[in-house]
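Got a structure here, written out as structure tokens. Questions coming.
The complex appears here minus one protein chain, its other protein chains still in place.
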Amino acid sequence: MIADHLPALQVAIPLLAAGICAMLRRSVPAWALATATSLVAAAISAWLLARAASGGPISYRLGSWEPPWGIEYRVDEANALLLLLVAGIGAVVMPYARRSVAREIAEESHPWFYASYLLCLTGLLGMSITADAFNVFVFMEVASLSSYVLIALGRDRKALFAAYQYLILGTVGATFFIIGVGFLYVVTGTLNMVDLAARLATVEDVRPVVVGIAFLSVGLGLKLALFPLHYWLPNAYAYAPTVGTAFLAATATKVAIYLLLRFFFTVLGPSFPFAASPIPAIWIALSVAAIILASIAAIHQAGIKRMLAYSSVAQIGYITLGIGIGSEAGLTGAIVHLFNHAVMKGALFLLVGGAILRGGDMNIDALGGLARRMPATFAGIVIAGLSLIGVPGTVGFVGKWLLASAAIEQGQLWLAFAIVGASALAVVYVWRIVEAACFRPPSTEEFAEMPISMLMPAWILTALCIYFGLDTSLTVEVAGRAAALLIGGAAT
Amino acid sequence: MNPATLLLLMVAIPGASTIFIALSGAHPNRREAVTLIAAGLLFATVAALTLDSWGGDPISTAPWPILPGVELRLAIEPLGLLFGAVASLLWIVNSIYSIGYMRANREPRQTSFYVCFAASLAATMGIAFAANLATLFLFYEMLTLATYPLVVHKHNAEAIRAGRIYLAMLLGSSLVLFLSAVVWVYLLTGTGDFVSGGIVARVADAPTTGVLLALFVFGIGKAAVMPIHRWLPAAMVAPTPVSALLHAVAVVKAGVFSVLKVVVYVLGVDHLAEVGIGSWLVAVAGFTVLAASVIALFQNNLKRRLAYSTVSQLSYVVLAAGLLAPLSTVGAALHIAAHAFGKITLFFAAGAIYTAAHKTEVSELDGIGRRMPLTMAAFAVGAFSMIGLPPTAGFISKWYILAAAAEGGHSIVLAVLLLSTLLNAAYLLPPVYVAFFREGSGEMHGEAPAPIVVAQGLTAIGCIALFLFPAAALDLAWRIAGVVP
Partner (left out) sequence: MIDLTGTIEPVRAIHGGVVVLMVVGLYVLVARGNLIKKLIGLGVFQTSVYLLYIAPGKIAGGSPPIIADGIVTYSNPLPHVLILTAIVVGVATLALGLALVVRIHEEYGTIEEDEILDRDDPA
């Protein structure tokens, strides 16, 4: 009974909770509500993934309207994995939030913070689950507007300007996206993704479609911070409250990447084969530039969160590179790295957030003596940092292995070199943290770990960095089937 | 006990000992006892396995898949057994030495020292018994990371700088070149398992094999083939026990061991001979042998001189592997063991001199042999083994390599080996000479603390014992070459 409505509840519950949360006036109830909601959402997503994995795609008709007239929610293994990722990160981050938010945000704004978080969760889950192109836009704006608020709540006044910049660029991106959708709509008369795919195959005048694809790519490129459209990201991540950064870094760009996959492969794939278009070449060039240039930029950052943000741009480059390679192996690598990067970057931002909480400063120098002051935090940073480098036994290695072998499989040995070679750059920026933490004199006299409620979530993600590095049955298998699904076209 | 369980214990014993060492950090005696017990247990396990594997049945653990087609697995193979036995035996001796050295020099952060040391041994054992490339690569990287804290142990500017070189060269080369080669092999063959005769023979043509070989040789930076050798002298800032066991035995041997494994079990000796690219490897290695020896001549710092000697000696093994003959493979395997005993003795002696007399430079050694006769005697034995003089182990391994070169008609290789022997003598005998035959400055100090003297005595005896009773090592070495005696 109720199980049939879970796809709708996946989105509806956080939405409802956001409304209630906004009406609360006290911090703790708002936090409790947000945490409970996140856990429920995670449970639903896990259930959906299990169902989609065993019983094939789930189609849900919102308000019982038949597609393509009504909005359809469609869950297959590709987006079920993403739902689990988004909701799961939310569920891990929320327990951390209470102490962290208490330190970073004024008391009276707490309910707003949690309400914004829940709205953002709603938007991201909605973007992932819906099969309606316009509905994607609506959820995208729900997620974006709430994330601007999340960022603007940061302690530093720079957060305000970062949020403003993100608002401008984010809105431009979303608008480009909707222009692209508009072109597709004009030529097909439908917004349902499956229906779009079917009708595009019969379109004779392809010019509007090509223009639409261009707008779509740029719009989503802005949202996912594809180099050189990443301008908004470093400041936004650097000045947002820690919880906001961790959540957004782990999820927001990932959902945009998923949409890109959906449009390129499911919607356009059957009629406009991705591999035959000029897009992959451009995509690969931009991705390699992202991997190398953003890694170099990361090395030169003084602020630790900014450094991690640039590292995100580089890591996104890995993911888009997998998409650019375009083969099933490439897509599998991209999806796995998408998942894995979310886990390791989430862990890093949470751990670093704890270190900043104690050190009181965002500069790398402020990490001095961290190895002795906060050994558990430091150990976590090292493990997550090694994942970022791609050391075997960690999640980062799995993604890089898959991507490198996809590149070699296509006969592009130099791409494989770029993929593994940029690891050397990652060594440099990760080791700046390690050296500061080990060899610099302590920046503060406070020798204390972060509170256990913060340490636990951070370490759960850290442990997952190892777990998914050694047991890839969940990630690689699901990603492999998702890639096959995307390339094969969800229409069939 | 089930042999497969023994195999797992090999990594698990040193791995688990890190926890116990860390927990007993407040009690130095207990901490060091744990280290010694772990070392003893580890060697006993290796010994038990050695006896077990004599039956000839292949022993392997259950595979642990990490990616489709890629799995982690440990297995026994003669070369690994030889390497594992040497490393674990020397860990016992080295632990005794460490206790004397670390206490006498009042080194800071001793708990972290012992923890990282045990972790390094765990990684070394993993390398020795890796059944495929993925497992080898995993433990290879773990070894780099576990030894990094030991290199920067002093936490001063010099150590940090050395640590950067160490990491940049080892991680850089392995993550870029080695990893590419590993991924490529998996893609070509669908497996990375070590199989006698190699696995790429049927799928890789000559150019591909050549590129792969280059990626492996330069990617396995721990083998210190020039120009990827700079990390080794840099690592000498570490405390002497680290230089002795890790940077003369475990880490560098892991490098040449990996090269040997790749040549014998992945690329295949016959396949390499067929496509005719062994000479390239011989040339690179031969150059390294000579160049590193020449550089060693001009090093006044004793540990740096020994480090360059190591670079040179490692390339003996690579060179022998490149000769692609059964006889040379035997020589390469033996040299791994022979050099291990010889070089650890030399480092032990260098550390003893530093501990007792606080001297680090060759030019300061005048007359020191009279005050520290045992130390300098051990040093002399080690030096003889490096040069390849009887009655030391170095003689046997060098003999086999020379024989292989002669048999194959490689006159240039013969010349390189003879020249390098002269160079070895030129940079290792002067310290011995000045120590015994020159007048000292008359400082008052005696031998180093007892654990140090005992340890270096044991390894020096090992050098000689390996010459007198080489049967077991030879037997293993012939099995590697695929010839059952």
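Should a chain be cited, it is by its letter among A and B, assigned in written order, with residues numbered from 1 in that chain.
In this section, a residue touches a chain if its C-beta (ideal position, glycine included) is under 8 Å from a C-beta of that chain, and two chains touch if they have at least 3 such contacts.
Computed from a predicted structure; not experimentally measured.
One chain is not depicted; across the entire complex it touches A. From the options A:Val186, A:Ile282 or A:Met456, the residue with contact to the chain not on display is A:Val186.
Within the full complex, the residue among A:Ala42, A:Ala87 or A:Val149 touching the omitted chain is A:Val149. Only one of A:Leu167, A:Leu224 or A:Leu260 touches the absent chain when the whole complex is considered: A:Leu167. Only one of the listed residues, A:His5, A:Arg26 or A:Lys158, touches the absent chain: A:Lys158. Of the options A:Phe137, A:Trp283 or A:Trp459, the residue whose C-beta touches the omitted chain is A:Phe137. Seen across the whole complex, the unshown chain contacts chain A at 69, 134, 137-138, 141, 145, 148-149, 152, 157-158, 160-161, 163-164, 167-168, 171-172, 175, 178-179, 182, 185-186, 189-191.
Following the convention adopted for this analysis, only the chains that are shown with their structure count from here on.
One inter-chain figure worth recording: chain A and chain B are separated by 44 Å, centre to centre, where each centre is the mean of the chain's CA atoms.
By the touch criterion given at the top, residues 386, 389-393, 398, 400-402, 404-405, 408-409, 413, 416-417, 420-421, 423-424, 427-428, 431, 435, 438-439, 469-473, 476, 480 of chain A touch chain B in their complex.
Taken in their complex, chain B has these residues touching chain A: 64-68, 70, 72, 134, 137-138, 141-142, 145, 152, 155, 160, 164, 167-168, 171-172, 175-176, 179-180, 183-184, 186-187.
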